[in-house]
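Quick one: the structure is below, and I'll ask about it shortly.
The block that comes next holds chain A.
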Amino acid sequence: MSSGGKRDGIILLAGMAVFALLPLFVKNDFYLDGFILIFVWGAFAGAWNIISGYGGMVSLGHNAFFGIGAYTSTLLFLRQGVSPWIGMWAGAAIASALGIVLGVICFRLRSHYFALATLAFGQVASIIALNWRGLTEGAEGLTLPIRPGFAKMIFATKLGYVYMGLGLLVAVLLITYLIDNSKLGYYLVAFRENEDAARALGVRTGRVRLAAMAISSALSALIGSFYAQYLLYIDPSSVIRIQIAVQVALFAIVGGVGTVFGPFVGALIFIPITIFLRARLGTALPGLHMVIYGGILILVLFYMPKGIYGMLRERFFPSSRIFK
Partner candidate 1 sequence: MSLLKIEKLNVFYGDVQVLRDVSLEVKKGEVATIVGANAAGKSTLLRALSGLLKKASGSIRFNSEELLGLPAFEIAAKGLIHVPEGRRIFPLLTVQENLEIGAYTRRTEGNLKKKLDEVYAIFPVLAEHKGQAAGSLSGGEQQMLAIARGLMAEPTLLMIDEPSLGLAPLLVAKTFQVLERIKGEDVTILLVEQNVVRALEFSDRAYALENGRITLHGTGLDLLKDPYLKKAYLGL
Partner candidate 2 sequence: MGKKQWAVIFSIAVMAVFFITGAGHAAGGTWRIGTIYPLTGPLSKNGVKNFDGVKIATQMINDAGGVLGKKVVLVSADAPNPQAAASEANRLITNEKVTCIIGTQASSLSLAATVVAEKNKVFYIETEGVSGLITARGFKYLFRTTFSSGMMSAQMVDYIAKVVAPKMGKKPYDLKIAVIHEDGGFGTAISKGLKARAEGLKLNIVSDLSYSAKATDLSGLVLKLKQVKPDIVLAVQYINDAILFHRQAKELRLKSIIMGTTAGQGNPDFVKALGKDADGVIAFGIPSEFSIKNLSSQPKTDAAEFVKRYKDSHNGAYPSPTSFVGFAGAWILYKFILPRAKSLDPEKLREAALSLDVPKGQGVLNWGIKFAGPGAKNAGQNLRASAGINQWQKGKLRLIWPKEVATADLIVKVK
């Protein structure tokens, strides 16, 4: 362990304690809602980061996986009475199967082409969700009854959602951390950095990215399921629209792609800004908050290509085993 190991461990524990305990003292539902959104989007951005950051394959179709998760668990619950705790795994399974299919078809494509293909994939998913009315009710959407119950993953208070969201976030961070320290992670990065060299060293390129895609899409679906339980109402525009794919990438980029904590930091910084910008400017000058939002994105891309977390890490924790 590097010399700063102890210090880093303490910082991490302190950070975790803040996020675990702070919600207990926040009595304001609006702020708790902010926590939930940060956790959900942080986790989702982390899931996206596995294939797009570590794997270097920029996906603009993750809205499809998110939506599949939301729809699968909700439909299983509404139609078959299956608890979302089980339904979410069904969603994850479907999403990862689709992710693998998408990977098999599209991984041979390079950079822009892959991004465009996934964009089209996300669009097709959203068109299906709109038009397969027998299954999804189309644009009318599906409403979950507000009858709190642990088995239904519907909590009476926000705190339940906060901790469930935190749990998902921690799970994603942990999985990312483990990937970062595993064969898979090494291979993904090797592949991203130089494909020929990786192959010459025996990295089975196809499998590596497929595995990352499967994990990434399954996690996205799990988060989608949880999000549906939180919104209690889903329709294609709320869980599968293309802006979701753009937004999740945006959080990861602002935080720092290809790092364990970057995507979460991106959500942590950007969600409050979004919420407050919208609250302060949304009605007086409609559109201005989105202009600022787009401006921040471009500034970060120009001046901090490694993202905010990526840059801070290089400055303060260059060889930390914890802050990856």
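As a convention for this text, a residue touches a chain if its C-beta (ideal position, glycine included) is under 8 Å from a C-beta of that chain, and two chains touch if they have at least 3 such contacts; residues count from 1.
If you want to know what made the cut, all candidates are chains of the complex that A comes from, given by their letters.
Please read all numbers here as calculations on a predicted model, not as lab measurements.
Novice: Which single candidate from 1 or 2 touches chain A in this complex?
Specialist: That would be candidate 2, which touches chain A.
Novice: In the complex of these two chains, what residues of chain A are touching candidate 2?
Specialist: My answer: residues 28-31, 33-34, 37, 127, 130-131, 133, 137-141, 143, 145-146, 231-233, 235, 237-238, 241, 243, 269, 272-273, 275-280, 282-283, 286-287, 289-290, 292, 296, 299-300, 303-304, 308, 311, 314-315.
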